[in-house]
Each structure stands twice: as structure tokens, then as C-alpha cells.
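What follows is a structure written as C-alpha cells; I'll ask about it next.
The other protein chains are all here in position, but one chain of the complex has been omitted.
And then chain A:
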Amino acid sequence: MAEIDSMKKDGKTKNCKQEDKLFDPSIEMLMNDFDDERTLEEEEALAAEEPVDASVELSILQRESDMPIEELLALYGYRGEQQEDTSVLKEEMELSKENESETEQTEPSKLGEIYKSIPEMNQDASRLLRSVSRVGEEEEEDYDYSPDDEDWHKTNKTIMVGSDYQAQIPDGLCHYGDALPYENDDKLVWNPTFIDLVDVENYLKKAVSILKPTIPMGTQLKDDEQALYLLQQCGHNIDEALRRLRMNVISNADTMSLWSEEECRNFESGIRSFGKNFHIIQQNKVRTRSVGELVQFYYLWKKSERHDIFASKTRLEKKKYTLHPGVTDFMDRFLEDQDGRDRSSSPNVQNLIENRVIERHRTN
């Protein structure tokens, strides 16, 4: 038995001479989730297939010990290839590190090739990664986003080189002295450096008392961007800014002027018929507003009570079509109603805005 053991060892050492050094995973292996357990498993699987009869095994081993290495490798083709593969790859890696300049620009990296050769990394995985199924509440209506897979794989996986790809780098450096005067038409809307914070707060308090906003602001002092801009325009002169504020209270309303009930209704009917194609909604339903205003309104609206009512209504309508005619699912309807009520009973900022819209509409 001892003889066999030594023979067995002999055969093996011939087989894996190259691998017989300390196992030191290269960075590529780490990248690639290299798993040395895999070969172990394979060996076990092979072992299971091996004949159980000791004498047969013995004779096979004896034959093998006399075989030239090539034949032996061929015999253990599967395992041999596997081991050779990794070592060759490893060598290639080392090589590629050295002569990268020749290879890297023209073809995908060695690493990329390894990735391609790994069967379990198929398209499904990429699809999963792309439109991750963790869809939050806020995107619930967006779950359908799944880009074309073909498109996905079409993407260039290499960095391209050539005048069509690189930016033109300006030659040399400018001198600070001969710099062109700064002449873009940007607008400084607020600069905090010339004025004391306490003064600003006092100013904002006064501004609030002048503007008398319809939304309760809470105890916290809220910053009013418009009021601050006005202060900036007045050269940080508080009295002047306050005077101007008093002069035109109305024009200083929110950046978005308030929506009328009719506009809201048209907007909702637009959403119902065209989805989130805001430019089509604008053209067909709400001509009084710009597309940008529609987008802004959409985000305020979608968290409002109005939206909840709208959503449950459309859901019901859809149901009516899909359900068998004549049969009404009372339980479903009951649950949905409950659902709607629960959500709307929570404190909701948008209620206030909506109310304001309606109020304003009435006063007009």
C-alpha cells in the first residue's frame, strides 16, 4: 500500500509540478472570484467516479506511472487543462502587465476576456444590475424601466484613442495678469460676506411679517430666497429692501404662481391620457403653463392627497375593464378605499398648498 501511495504521489507531482509552490492568489484571481475550492470539488467528483475495486485502481495507477507525461495529461485531460489554464492565464497576466502598451489599446483587457469566459455571468445578471428590483415606493410607477439588452451589450468596452475621442488640451498656461476679464452673464443672487447674520435674521423676520405667507411656517425662521435676493440687489441695505418689499407684495409670491382648479384638473386628465409625457400634456391640456412648470407641479402633486385620490380612481377604472363584466370585487374596492383614507389622514404638506390654490382661486 505504501508503494501505491508513493506511486500515487509520484503521478500527482508530475501532474502538478507547476502548481506545487505556495498558493499566492494574484490580484486577477481576486478580481475574478478565483476559487481554488472548485478544483477540490472537481477532484472529489472524479474520485467518486473512480472504480472502487482496489486492484483495478492499483493496476491503473501502475500503468499511469509508466506513461509519459503527455499521455498522462491527456488522460487527466479535464483536470490537467483546468490547472494549466489557470497557470497559463497567470503567466499571461504577468506578461500583459509588462507589454500592456501593445495590447491594451487595441483589444479588451485580459481581465475582460476572463470575464467573458465565465459562463455564469450571463445577461440575466446584467439585467438585474441595471434595473435593480429594489424599487422604492416613490418609483412604484417606474418599475417598467428596462433598457434594451442588446443596446446594453453594444456599449464599447474599451477606451478609444484618436482625435475623435480625446479632448484637445490647451497648450501652455495663461498668466494671471493677462487674463480676460470675467464677463459671463451669471448673476450673484446672494453673498453672505458683507452682512451680519443677526441683521439678516431680523430682516427675514420683518419680511415674513410683510409677506404674511398663507402656509404656516412653524416656529423656525424660514429663509426666503426672493427676499434675500432683493436684499442683495439693494446692496445689503435692509431699509431699502424692506421698502421695496412693501411696495410689491404680490409679485414676490412663490417662484411658481398658483395653479387654478381647472389647471389641476386638466393636468390630471393629461396624466391619465398621456402618462408622463409632459410636453404632450402641455400641448394638449395645460397650455397656460410651460413644460418646466408641469414637471415641477408633478413632483409636488405626486405626494399630495389629490394624487392619492387620483391614483385610486384610475386603479378602479382599470379594474373595471379587466374584471369580468357584471362582477364587482367589493372586498378589493373596500380595501382600496381604506388605503386611500389611511394615506390622506397622515399629515400632508401638499394639502396646504392645494388648499391655498383653491382659496386663491376663489378670491380671484
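We adopt the following convention: a residue touches a chain if its C-beta (ideal position, glycine included) is under 8 Å from a C-beta of that chain, and two chains touch if they have at least 3 such contacts; residues count from 1.
Keep this in mind: contacts and distances are computed from a predicted model.
> Assuming one chain is omitted from the figure, identify its UniProt name from "C-C motif chemokine", "Spt4/RpoE2 zinc finger domain-containing protein", "Actin-related protein 2/3 complex subunit 5" or "Histone deacetylase".
Missing chain, UniProt protein name: "Histone deacetylase".
> If the hidden chain were put back, which of A:Asp223, A:Asp239 or A:Glu262 would touch it?
Residue touching the absent chain, from the options given: A:Asp223.
> Name every residue on chain A in touch with the hidden partner chain.
Considering the whole complex, chain A reaches the absent chain at 25, 27, 30-31, 33, 96-97, 100-101, 104-105, 109-112, 115, 121, 123, 125-126, 129-132, 134-136, 138-139, 141-145, 147-148, 151-153, 155-161, 164-176, 179, 182, 184-193, 197, 200, 217-218, 220, 222-223, 225, 228, 255, 275-279, 282, 291-293, 295-296, 298-300, 303, 348-350, 353.
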